[in-house]
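One protein chain omitted, others in place.
Let's turn to subunit A:
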Amino acid sequence: MQVVFLTFSLTRAPKPQPQTWTGQHEKFIPAGILPCLGLSCQDKDCTPYPRYNTTVPLRDNYPPRQHSSLNPTSSVLRTLDRRHRTRREGRNCIRYRCGLTNTIQDVLNQRPGWVEVKEDGDWDFNWCDVGWLRENFDHSYMEEHVRICHFRNHYELTRKNLMVKNLKRYRKTLEREAGRMEAAKCDFFPCTFVLPSEYHIFVEEFKRSPGSTWIMKPVARSQGKGIFLFRKLKDIIDWKKDGSRSEEQKDEAQVESYVAQRYIENPYLIAGRKFDLRVYVLVTSYIPLKAWLYRDGFARFSNTRFSLSSIDDQYVHLTNVAVQKTAPDYDPEKGCKWQMQQLRCYLTAKHGFETVQTLSKEIDNIFIRSLLSVQKTIINDKHCFELYGYDILLDQDLKPWLIEVNASPSLTASSQEDYDLKYRLLEDTLHIVDMEGRLTGKEKRVGGFDLMWNDGPVYTDVGLEALGSSCLVANTHLGCVNDRQKQLQQLLKPFPGQKKT
């Protein structure tokens, strides 16, 4: 035990630093200003080089709660914020439940003072899957401080048919109340119809635009399953009564709704390849709406070269694999990704700053409008927060299109870089959910998250020196430098029980 105590205090003692660089921040930062604690620091940018870190992982020197009475470090834990102790009735840890086995589990596991509870134990924090939510939410009583990672009826935004329904309704309301111009700001989703219920208006629209390509997607499935493209009405009639489909698929089709969506035929290509964007938005409240945008994200490239000729008649009855290759949300080769910073840099190099600035403004508009469209529909609940994965497609004119929103974006990492991104993302999500009470609630930025909407647009604090800054600048930084480590250290109070260095 003595040994444990020693390592514990040693890792916290400020290391003697050389007068050049800290070696931990690969930017010119004089030593001592930003000592890296090596605690929550899983950030790649923060270690001198990957996987060569000599600091002991946190789990090893932060004793589990059940031993705390025996452990010398309990004296440190006892210095916990009084407020929190009373709120959690004397408990000095946060009990969490985690329904997923991927990056999120690592993040929760390594967070100081958080302890996992068994299957049916009481919890303060629950990262559940949507299935759990459906079965248990309505039967559970939640104390004031408890947090859970989904809203009760999140599907209003995340099911393809409901999202479109809500957006269409929102657009109508806008048109009535604010006019056509305002309503036009909602034109960021491709023309979409729910089948079979809207079959007739779909046919009308279909006939109005001969020769165009449409995409058919089952509303509740993800990852490109069941998607196919078509150009002739005959094709879907055939598909409806296609005998070649298996019985199982037929059954599914009967209960399953589909959306028919105008296919974006002129996607923006990089070196002949199509890609879509995955962007993360965190909502902590719907009334008032409070939404955060994460700086990191990625572009997923399709492995095949884009060409519309592949949707020719002979290919209409595509096999699953072939369909998925042209499907926007199919990830054929994991690792075919660019970080958002890389993409932003590329687009800036090709089109200039102003164009990229306009693009990110338009992307912000998609997030805000889509969230506003369900603001009154989603059951607001102060226990809930939700991390959405937005899929955005760019067309040749750099207009962004909303493809879909995911309530449970994949947190399984496909590579080390991907893992690091998701780890940072989830850590910052927990910072904002703030079970530890380390924030003031007035922050505009927490780590990689920038506050995008707080019952109204949020603007950056522009210094007086900035030239000609009479116009307001949105507080979002998609694809910009994510120097979160530095920002977090200035922002956050230390974890309860941890001395500030």
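Operating definition for what follows: a residue touches a chain if its C-beta (ideal position, glycine included) is under 8 Å from a C-beta of that chain, and two chains touch if they have at least 3 such contacts; residues count from 1.
Everything below uses one rule, namely that contacts and distances are computed from a predicted model.
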Omitted chain, identified by the protein name its UniProt record gives, among "Small RNA 2'-O-methyltransferase", "Rab-GAP TBC domain-containing protein", "Glycosylphosphatidylinositol anchor attachment 1 protein" or "Metaxin-2": "Rab-GAP TBC domain-containing protein"
Identified contact with the non-displayed chain, of A:G272, A:G441 or A:G456: A:G272
Residue of A:K350, A:K382 or A:K493 touching the missing chain in the full complex: A:K350
Which of A:T101, A:S212 or A:Q342 contacts the chain that the document leaves out: A:Q342
Subunit A residues that touch the omitted chain in the full complex: 18, 20-21, 23, 26-28, 44-45, 48-50, 52, 270-273, 301, 304-305, 335-336, 338, 341-342, 345-346, 348-353, 356, 417, 462-463, 465-467, 481
